[in-house]
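Below: one structure, written as structure tokens.
Of the protein chains in this complex, all but one are displayed in their positions.
Per-chain residue numbering starts at 1, and chain names A and B are given in the order in which the chains are listed.
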Amino acid sequence: MPYTRETWPIAAALHQLARPEVQHADASRWAADLEQVASVGFDAIDLTDSWLQIGDLGRSRLDEFRSVTQQLGLAVPALSITRRSVIDPVNGDDNLAYTQRTLEAAAELGIGVLSIGLHRPLTAAQREALWFWTADGAKDPEGDADTWNLAVTRFREIGKQAAAYGMLVSLELYEDTYLGTSSSAVRLIEDIGLSNVGLDPDLGNIVRLHRPIEDWREMLATMLPYTNYWQVKNYTRVEAAGGVISTHPAPLELGVINYRDAIRDAISAGFNGVLCCEHYGGDGLGVSAMNMRYLRTLLPAASVSERGIPNDISEISTTQPVKETVA
Amino acid sequence: MPYTRETWPIAAALHQLARPEVQHADASRWAADLEQVASVGFDAIDLTDSWLQIGDLGRSRLDEFRSVTQQLGLAVPALSITRRSVIDPVNGDDNLAYTQRTLEAAAELGIGVLSIGLHRPLTAAQREALWFWTADGAKDPEGDADTWNLAVTRFREIGKQAAAYGMLVSLELYEDTYLGTSSSAVRLIEDIGLSNVGLDPDLGNIVRLHRPIEDWREMLATMLPYTNYWQVKNYTRVEAAGGVISTHPAPLELGVINYRDAIRDAISAGFNGVLCCEHYGGDGLGVSAMNMRYLRTLLPAASVSERGIPNDISEISTTQPVKETVA
Partner (left out) sequence: MPYTRETWPIAAALHQLARPEVQHADASRWAADLEQVASVGFDAIDLTDSWLQIGDLGRSRLDEFRSVTQQLGLAVPALSITRRSVIDPVNGDDNLAYTQRTLEAAAELGIGVLSIGLHRPLTAAQREALWFWTADGAKDPEGDADTWNLAVTRFREIGKQAAAYGMLVSLELYEDTYLGTSSSAVRLIEDIGLSNVGLDPDLGNIVRLHRPIEDWREMLATMLPYTNYWQVKNYTRVEAAGGVISTHPAPLELGVINYRDAIRDAISAGFNGVLCCEHYGGDGLGVSAMNMRYLRTLLPAASVSERGIPNDISEISTTQPVKETVA
């Protein structure tokens, strides 16, 4: 069933609530954190692992977590693992194992989307910066067939594990990784070749960079046929005549990406997946709520099925044969 | 009759909807585009010719257009011709002819304001820039009496043609043209010397420039006695100590121009004309709607006539004798 304006799942990311003590805190702390999210109007969360790593919780704590979300009336349609690249040169194996046990825990909670990526932990320069995207992060090795194929193989392994639970896997657009341009991201998805493994066109990751970038409309057009989950965020962006580039987090409606057009194009392309509101900078939760309310005004009031858009989200993923290749 | 908060015509500009195919599209496409404008709360449009050139439509298509706006309940109080300078060194003659046949079509639709200017098509550098105002555009020749007089003569010709239909002509403030400073703009209006030809103090055109600018309060004060139409938009503006200037599109309420003061001063000066919401960058339509709602809160709740402000918009235009001179 296609979603409508009223029913579309729009989840809050939980980066703003991330604190070292959360993982081992009482369920009452989890409840207090999530109560903030509910209080600004969200009825769904993206279980962001910077806040809580459910793959590392025991069974009874997992039950506690489920109980907290149920009491608050919060759905959990998606889970995001961040900065745990399965091809990280140091921690790739650990990250794969972590991803797989997180997937199992997510399945137990009935979570339908696993969001992962190839971005690695922040570098020292990024951690020191006011905004981490103004400093360089780690880069995937361009033209390295072995590493590319490792990514394909491991994502495929994760994808198959997810498929067994009817779960989608979504790979996040992120600069300087094999998912760093729309064309590379699509190539990776095609090489993986599973209908439940698609893309998250997180355009904000790109438009915030202080360097020349790909046009967001082109990125989106390229990625939409493969999109099965979508983290939305926006930035102002100035490119001065002298070459100085400057960006700042902005509400969805005020930044350089036109989400009115972007959402309309996505729906036309058949997108019917979970939307996730992220916002860095200042009151991320407040702005995320503002974004959620704005998104609802852009979504179709009536059922999209009446417009002849495919009902089954799996139909929009590619099913082309696997071709392992080099980025 | 002076307008009130409830009745003031606030029109949406249509730049965001401009696409090459609109001109020859079915009326159903026009309706779909304008339905978006109505759906965010506008009850009036500025018939921006970047979207549709009614001067180049035949009679039956003009009727189709009228029918579309009537069905959507959209008033059309103004029409803007953009980048068709009547003193363009290459296309000036064509632009005059285009303006005149557009004026005729506008009259047929009962449109009361024709908005025109001296800015020319975007240069290659402007088209390549993320924001076109960060690159240089064409410049009118300073101190060239012949060109200045050509502008005066042609605007006077257009003004007289408009007057025959009871229509106002409004000339838009735009950098590097004879309408590029408030004093030059006023001098041009005085040289034209027609009571139905006035100014559009589109301050946003100036405050967004990445160079030193005239103070917006001074520009507005100089232009208000001649203002008969007003395209409103706003920008953030940073002037750093080292001389770096940076600007970004912003909602009316958040940019550097204080529209609370500006609207109050305009009403005190007797302004009773059409307001037009433009916004470049991101969701221009959404921000325009935000601006429209904000403007209503700034407009007088009761009739302004009770405050002794002139009722007749023609009274605010200059009627000084014509003095042709050099900018």
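As a convention for this text, contacts are C-beta pairs under 8 Å (C-beta built on N, C-alpha and C of every residue); 3 or more make two chains touch, one makes a residue touch a chain.
Quick caveat: nothing in here was measured; it's all calculated off a predicted structure.
Asks: One chain is left out of this view; which of A:S184, A:S246 or A:T297 touches it in the full complex?
Replies: The one listed residue touching the chain not shown is A:S246.
Asks: May I ask which residue of B:H15, B:R84, B:R156 or B:R237 touches the chain that does not appear here?
Replies: Residue touching the chain left out of view: B:R237.
Asks: Could you please point out the chain A residues that touch the chain left off the display?
Replies: Residue positions of chain A that touch the missing chain: 16, 129-131, 134-135, 210, 236, 244-248, 250-251, 281-287, 290.
Asks: Which parts of chain B face the unshown chain closely enough to count as touching?
Replies: Residues of chain B in touch with the missing chain: 234, 236-242, 244, 246, 252-261, 294.
Keep this in mind: only the chains that are shown with their structure count from here on.
Asks: Rounded to a whole Å, what is the gap between the Cα centroids of chain A and chain B?
Replies: 42
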